[in-house]
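Below is one structure, written out as structure tokens; comments come after it.
Every protein chain of the complex appears in place save one, which is left out.
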Amino acid sequence: MAETKYHTKGLECWDKAKELRTKYYKDYAKAHDRGALRWEGGAWSFDALPQALEGEVHPLTEEPYGASVGADPETQVRYQEAAEGKWGCARDLCAYLRSYWGSIILDEYFFGGKWPKADFIFQNHICCSHGKWLQVVAELEGGQIPYFCFDVGAGPYDKIGERQINYVVEQLYDGIEFLEKTTGRKIVDEKLIQNVYNTYRSACYWSKVCELNQAIPAPLDEKSMYSLYVLGTLQKSSQEIADFYVELYEEVKERVANQIAAVGNERCRVLGDSQPPWGFLRILRYMEEYGIVSIGSLYTFSLIGWWQIDDDGNLVPYPTLEDQGITIKDREHALRLLAEGELRGKLMWAPFYGAKFKNELVKKIARQWKCDAAMIHLNRGCEGTAMHQMELKIALAETGLPVMTYEGNMADEREFDEARDMRLIDLFLTETMGLKKLAD
Amino acid sequence: MLVAGIDVGGKNVHIVLMKDGTMLEKGAAPTGIKKAEAVEQLYDKVLRQAGLKREDVEHVVATGSSGRRVTFAQGVIPEAAADARAVVRLIPSARTIIDVGAEEGRAIKINSEGRVLDFAINEKCAAGTGTFVDTMARALEITVEEMAKASLQSTQSIPMNAQCAVFGESEVVSLIHAKTPKHDIARAVHDAIAGRIGSVARIVGLEKDVVMIGGVAKNTGFVESLKRELATDVLIPDEPDFVGALGAAVAAETGVIEEKVETRVVERQDYEESSN
Partner (left out) sequence: MEPIEKFLEVWRHRHDYARDWKARTGGKVVGYFCTYVPEEILYTADILPVRILGGHEPPNLASPHVFDMWCPFCRDCLSQGLAEKYDYLDGIMIAQSCLHVRQAFGAWEIHIPTPWKYYLCMPNAVRSPRAKPFLAGELASFKEAVEEWTGKPITDEALDKGIEIMNTNRRLMKQVYEFRKEDIPPVIGTEAMMMVWASQLMDKREHNELLKQFVEELPNRKLERDPGIRLMIVGSENDDRPFMEMVESIGGIFVIEDHCTGSRYFWDEVVPGEDRISAIANRYCDRIPCPSKDWGATDWQRKRFPHILNLAREYRAEGVILTQQKFCDPHECDIPSLRRYLEDNGLPCYFLEFEVTVPVGQFRIRVEAFLEQIRAEELFV
């Protein structure tokens, strides 16, 4: 391509991100060789708790696992067909869940070898599938895996008071009792406290990174962001991962200061919604040929990021404990802070309580991140992130933003018609947006 | 300027030759399996009818689900874009286009320049398409034309419970066995598709005037059902099945819509405020 409008270059911490992810999946598989424990849960489980057990402990989070499988359509179809054919589940259930179940049924670990059975389940529930997902896993594994699931559906971020926090904190105490009883190991308070500091750093620094994407040109494109936030869905309480986000923040700040762009010819900024079809991320690269940068979405920003709304009504990163000048005193304090951060800060949960929440938050993103259009992936693979997507379309269109929807599935290629969706995307880009491909 | 517009759909090819904005000649043929071949043959036939040769045509633009099969075209535009360009020329007051073809039902919201503002498409299923009509006519053992006329004589509305073409066919058979008059079944079929298409149209909003095009627009029985479903008048241009090809010809004449952006696509006041 001829000279671009802005300088562009790859991220320096990119390899580190890849390394951390690879190590995570390997550690889980090999945990038992080292006398370590294995547990499975969700990307939203409060990993700070089980990771505070004595000794070495490794988690496997279910959604990122399903997403990894989804990026390899051939394996994905094989796993899902096992879940549908051998177990008999419906084809329209969560795509990650079906891949995960199929993986167990076929006794295959996507990252190599046999399925590494967990020692216990530590889950939380907010969408319809979460508590049920690992319930079936426990059953598939012979009914012997100890199961714990707590509820975080205590209300939208703006209604979180003492009662809501208590509800979750009390369940976390039950979780501690469960963990200690199940594993015969103790929860180490020093570890717990450090894990909570780390969770805050991971969640808040990711938001700070996303906030930097308000800059023109955007220092990050959403396709890259997917590979970066994933660490927070794996183990946000880990020291290495929290450190990574601080490091990433420093690097992205540098990029903004030096006008380093993610897309060299950025001239149009697009807002997304829900997970993309993982096997077809080339769509985003294709859009770059038109000078389009996808700057993020409520999903990408707040799947792990914590946010708050300031006095001017703007979305701003949730403050870290250091910013708030808080020193964690003890177990109670740690659990309360953890529950508070998740319930107040994780705006990804807001749409569960109504379309009005999603509409307001995404309109803020469109405004603050200076978006020119929105492209909503009507995701048949995930009810949770697909909440109120058509309402969002209406709300964004009312602000004058050109909006398109395209139907697909984040991790079931059988439900993604690439040719049909590309026709829609082409139509939107060339006709509604009036863009032409940039000359090579 | 002499131009050609070629619409290659799932079932039929339509070709329009246009000179200085006026239609000169047109032709249609089944697409068949060998799509490229069907296009070549029809193109030559239409040229022959007009007494012209290929080199007389200055620009060729193709459209349709297999528009890219037209190897000799200089450009390809999306079907919705072709629809929009043609409709705004035929009926300048059009703001919503409903296009029901053999394999797809879609709704397009346009502005006065024929720019596509919003677009929706039926789910991947035959229940909202021309194929559904064909299938049900077969079950009724009448032609589509006969079914269209028959449904106009119906006085009662019978709901079709089946939401898919496969179940729909057996439901039609059940209705026949129950001795339901054919014209009432015909209307039930049209009402069912009109419901599906109505859903798609509501997604883009129903700004007037509403124009229907595509092969199914010739089915007067269906059009009546659609008017009832949408509770609005629906305008139909002459030869609604040639609209896609006409739109491609318009694009061949005028070029694709010029790009209007320099750096940012949309400049809006509220964005400027926040980007200080």
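By letter and in written order, the chains are A and B; residue numbering begins at 1 in each of them.
Criterion: contacts are C-beta pairs under 8 Å (C-beta built on N, C-alpha and C of every residue); 3 or more make two chains touch, one makes a residue touch a chain.
This is a predicted model, so every value here is computed, not measured.
Within the complete assembly, A:131 is the residue of A:131, A:319 or A:434 that touches the hidden chain. In the complete complex, the hidden chain is touched by one of A:19, A:56 or A:92, namely A:92. Residue-wise, the contact with the chain that is not shown comes from A:174, picked out of A:15, A:107, A:158 or A:174.
One of A:107, A:151, A:189 or A:330 touches the chain omitted from the figure, and that residue is A:151.
Residues 123, 159-163, 167, 170-171, 174, 192, 195-196, 198-200, 202-203, 205, 229 are the ones on subunit B that touch the missing chain. One chain of the complex is left out; on subunit A, the residues touching it are 87-90, 92-94, 121, 125-129, 131-136, 138-139, 143, 145-151, 153-155, 159, 163-164, 166-167, 170-171, 174, 178, 352-356, 359, 378, 380, 383-384, 386-391, 394, 405, 407.
Quick note on the criterion: only the chains that are shown with their structure count from here on.
We define each chain's centre as the mean of its Cα atoms; on that basis subunit A and subunit B are separated by 40 Å.
Of all residues in subunit B, those touching subunit A in their complex are 65, 77-81, 84, 115-121, 123-124, 203, 256-266, 268, 270-271, 274-275. Across the complex, subunit A meets subunit B through its residues 216, 267-268, 367-368, 370, 372-373, 390, 397, 399-405, 407, 417, 420, 423-424, 426-428, 430-436.
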